[in-house]
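So that we are looking at the same thing, I have put the structure below in structure tokens.
Excluded from the complex is one protein chain; the other protein chains are retained at their positions.
So, chain A:
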Amino acid sequence: MSGSIQRLRRLQQTIVQQRDQIARHNDYLLNEQRVAKAVFDRVAHSGCLNAPNIRYLQSPYALFNGDLLLAAYTPSGDTHLLLADFTGHGLPAAIGAMPLAEVFYSMTAKGYGLAEILREMNAKLKRILPVDMFCCAVLLCVSAQRRCVEVWNGGMPDGYLQAALSGERTALTSQHLPLGVLRAEVFDHATQVMPMLPGDQLFLLTDGVIDTCGPDQQLFGVERLERVLDANRHPLQLIAEVEQALRDFQGQARDDVSMVQITSQLPAFLGVPAIVYSDSGQCSPRDWSASFEFRASTLRQFNPLPFLLQLLMEVHGLRAQGPVIHAVLAELYSNALEHGVLGLDSRLKRDTGGFAHYYQQRKERLATLKYGFVRVSLQVEPIGESGRLLIQVEDSGAGFDVARVMARPLDLDRLSGRGVSLVRQLCPAARWAPDGRSATVEFSWGGLA
């Protein structure tokens, strides 16, 4: 009798000990998650997710579901947006998010394009993640100035581009393997470019939305989602309407889905220079010139803009104008490359079909480019305490009829031929050589403007 009472007592002790141990472990776990989230929030929330043209829905624990949403302005005022979904849950899923966010913010701030950012993200994740972990992602560059959006989708559900004027809806379908699967040498960073006018809307979601399970193990699915999109009348309500549809379908709210919506909207000001300068401000090169000639094999696969911008931003007097300089240089460079060296006709971009055709031709001609160059000459000169920068961009192309293009009004509503009018708006002193093969712009600082 006393034996069985003792056994009961021991049993009870064991249970109490185990209960306390579980409670302690749970506390540890929650605390770990809290600390990890706090550290991560500092890394990830320095972006522009709160910009007036972005709306999103994300659970506070999205990170531990493997979901990641980041947004940041490029130096020239475009918006980069990343929606990503790591395989798995909990800390393992959260751990890859940190390096991804670092790459996204630092490369966006330095003026890198989607291709370079994607390559870096993929290489980094491939290096650090175990073979069976990867990251589905959509990366976008929304440019209100160039009226287009550039998209890369690897493994995410279709996103949607909704045109305000025509009401047309285009699916942004996954065309790639997720990030972190392929070796750097075989990774494909090819993006799609589509026209996106002010007021057009982009909607992205994670697979939790379409995989929401309803009664009888039925999935919410793409068809139901598209019915909600069809029924939507006010873009501002869209995320709430999808959320409501999921609630009605499942009978309860879901807290593990992410959705984001972005409108093309010119920023009130160009992106603030986000590069952090580590020098003390004592050494600024104020009197120098340099000339670079980027030839065919370089043009095929190298983007010289971040490098040139970083060089120019060593000149302290120019930093305040960094965003404008970047926007102008980027425009002049892509004009020289696309219309000059590659001989592409911007009139192709008059409509949506032409737009796709234009970027297809750009890709094909660039891949087989054998001859040609873009030459960038920089001249920085001090004038007393002030100074000025001259940038000349030349190309090996056939040039264009400068007089005719200059005679056109500064028109921001056309899809085609936007480069020249954008440059003239940002830099009124811009001038072109009569043969259309070279352009010169000037920036002054220190009261010389």
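Keep in mind that, in the parts below, a contact is a pair of C-beta atoms (placed from the backbone, for glycine too) under 8 Å apart; a residue touches a chain by one contact, two chains touch by 3 or more; residues count from 1.
As a working rule, contacts and distances are computed from a predicted model.
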| item | value |
| --- | --- |
| Chain excluded from display, named as in UniProt, from "Glycolate oxidase iron-sulfur subunit", "Xylose transport system permease protein XylH", "Sn-glycerol-3-phosphate ABC transporter ATP-binding protein UgpC" or "Anti-anti-sigma factor" | "Anti-anti-sigma factor" |
| Residue of A:M133, A:L225 or A:L309 in touch with the missing chain, whole complex considered | A:M133 |
| Absent-chain contact - pick from A:G155, A:G340, A:G372 or A:G419 | A:G155 |
| Touching residue (missing chain; options A:L177, A:L197 or A:V228) | A:L177 |
| Where the unshown chain meets chain A, residue by residue | 87-88, 131-134, 136, 154-157, 174-178, 181, 207 |
